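Everything below concerns the one structure shown next.
All protein chains but one are shown in place.
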Amino acid sequence: MLEIKNLSVKYDDVEVLHGVSLEVGDKEVVALIGPNGAGKTTLLRSVSGLVKASCGETFFMGRNLNLVSSDEIVRQGISHVPEGRRVFYNMSVMENLLLGGYVRDKKERKQTLEYVFEMFPRLAERKQQRGGTLSGGEQSMLVVGRALMNRPKLLLMDEPCLGLAPIIVNMFAESINKMARQGLTILLVEQNARFALSTATRGYVLTNGKIVAQGETEELMGKEEEIRKAYLGA
Amino acid sequence: MFTFEIISQQVLNGLLTGTSYILIALGLTLIFGIYRMINMAHGAVYMWGAYFCHVFADTIGLNTYLAMAIAMVLAGLLSVGIERTVFRPLKGCPDWVALVAGLGLYYALENFGWIVLGPRELHIHALATQEVVRFWGLYANLQKVILAGICMATLVGTILVLKKTDMGRAMRAASADPEAAKLVGINTERMSMLVFFLGGAFAAAAGSLVGSLTSVAPGMGFRPMIIAFVIVVFGGMGSIMGTVVAGLLVGVLQNILAYAVTPKFAYCFTMLSLLTIFIIRPTGIFGEDK
Partner (left out) sequence: MTREKLVIGAVLLAYALIPAFAPENIVHLMTITGIWIIIASGLNLLTGYMGYVSFGHAGFVGIGAYTSALLTLKFGMSFWAGALVASLFTALFGLLLGVAILRLSGIYFSIGTLILGEILYSIYYNWSPVTGGFMGLNVPPPELALPFMGNISFELMQWYYFVYLLVFLVVGGLKLLIDSHFGKEIIAIRENESLSQSLGVNINQRKSQCLAISCFLAGMGGALFGAFMGHVDPDSFSIAGSTEFITIIIIGGLASLMGPFFGAYVLITLSLYLEVLGKWRMVVYGLIIVFVMIYARSGIVGFLETIFKREFRK
């Protein structure tokens, strides 16, 4: 479904991704793990068109995304849950969700809204509350819910559980599994390798802008020593 | 003398003046919300809007309000042109650079106005200019009341659009967090063009209405623009309610000062009082502390 070939990205003159290749198959949950500053966020930002690749190509369902604008990418069915829960603080939960379905037509939106409320009942209870007044966990639900409103084929998630209590993280892992069972393709970026590998079927390890390990989750679990090395930058 | 009647009359005049400021400042506020830049060429768009209205209403002879609508569209397009050629290349620059560039463009457009309009006094024909309405012992020029009405209608319309429609929500999202807005599929560049279009159109409406009360001249836009700019700052930069309250306050302040001191120095004293408040509270009276 998503295929990244030899992708390099530069900020100003500094290259942060050096020829990364990665693949996400249909209905697969793939984890991208790696230490801080490895370039994971940049990779997602490049997929959704927020930064332009200096080299390499990205294909989504066989179409090249390199010259496609970010709003068109959303329209094609990629939703991106950005780093650091970017809810619209001064808008209500409902307005946030409606914006999530901005590129979909209104009838469709109503149905999706029901689906999202079913997935996260808490959001239904807080419908009229302002996004900024929600708790951290609720905000995370809201951003994921907002991304689901787009009826994505591919969901990119950038550390949705950062700074959340363990109970809520577990609940989130469950939701992610549920979405996956319903047939959603997910690329999950995490620093917390254990959480990522417990939800994903396959994984990639990214350090210093390069893929250093990849494979089935179990396989990667076996290579724990290698991954630890990668994290410590040895 | 300061009788109750005189003061209420001055307050009424001030509120009516204030509405024209609000109409100019509203566009600046919307633009600032999305662009984080103050468009100093706005006063020139206001003047050109008034001139377009004069051409369609007086030279061609259309109905005044139809002429105004056409002028709004043309001025909106002019404003979009300004966005694309001047402000878009300046994205990411220090704030003051946009101020200088905007002023430079203002002078270019004003002086182009001197070539096209010439030193003649141009008028916009409107029937209501001669009429006076009286109520509660106060009186007001009917055209001013119409101006206030159009301003209020525009304001309410804008707020409704922002609150209730997809486009409005998208505009608010783009101004609150442009990147998150992109991630839900909002074309933020199109939003920028949209606010510049609306800003230009509102300025043209204000210019046409003020032009029908007084006259149309190349230099007519500078002071209203500066006043509107100050109103935007006082409204807390980007807040619409702040802009409305600040606009009315400045209008009233100016009229009271014109009566209490002398009309000549009203502008000077208004600016002086605003500067004083500004120094005490730079984020504006309605701005949030950040």
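Going by the order they are written in, the chains are A and B; count residues from 1 in each one.
Criterion: a contact is a pair of C-beta atoms (placed from the backbone, for glycine too) under 8 Å apart; a residue touches a chain by one contact, two chains touch by 3 or more.
Everything numeric here is computed off the predicted structure, so don't read it as measured data.
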For the chain not depicted, the shown chains it touches: B
Residue among B:35, B:52 or B:106 touching the omitted chain: B:106
Residue of B:124, B:194, B:210 or B:233 in touch with the missing chain, whole complex considered: B:233
Positions on chain B where the hidden chain makes contact: 86, 89-90, 93, 95-101, 103-112, 114-115, 226, 229-230, 233, 264-265, 267-268, 271-272, 274-275, 278-279, 282
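Definition applied: only the chains that are shown with their structure count from here on.
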In the complex with chain A, residue positions of chain B that touch it: 166, 169-170, 172-173, 176-177, 179-187
Residue ranges of chain A touching chain B (in the complex, touch as defined): 48-50, 69-71, 74-75, 79-80, 82, 86-91, 95, 98-100, 102-103, 146-147, 149-150
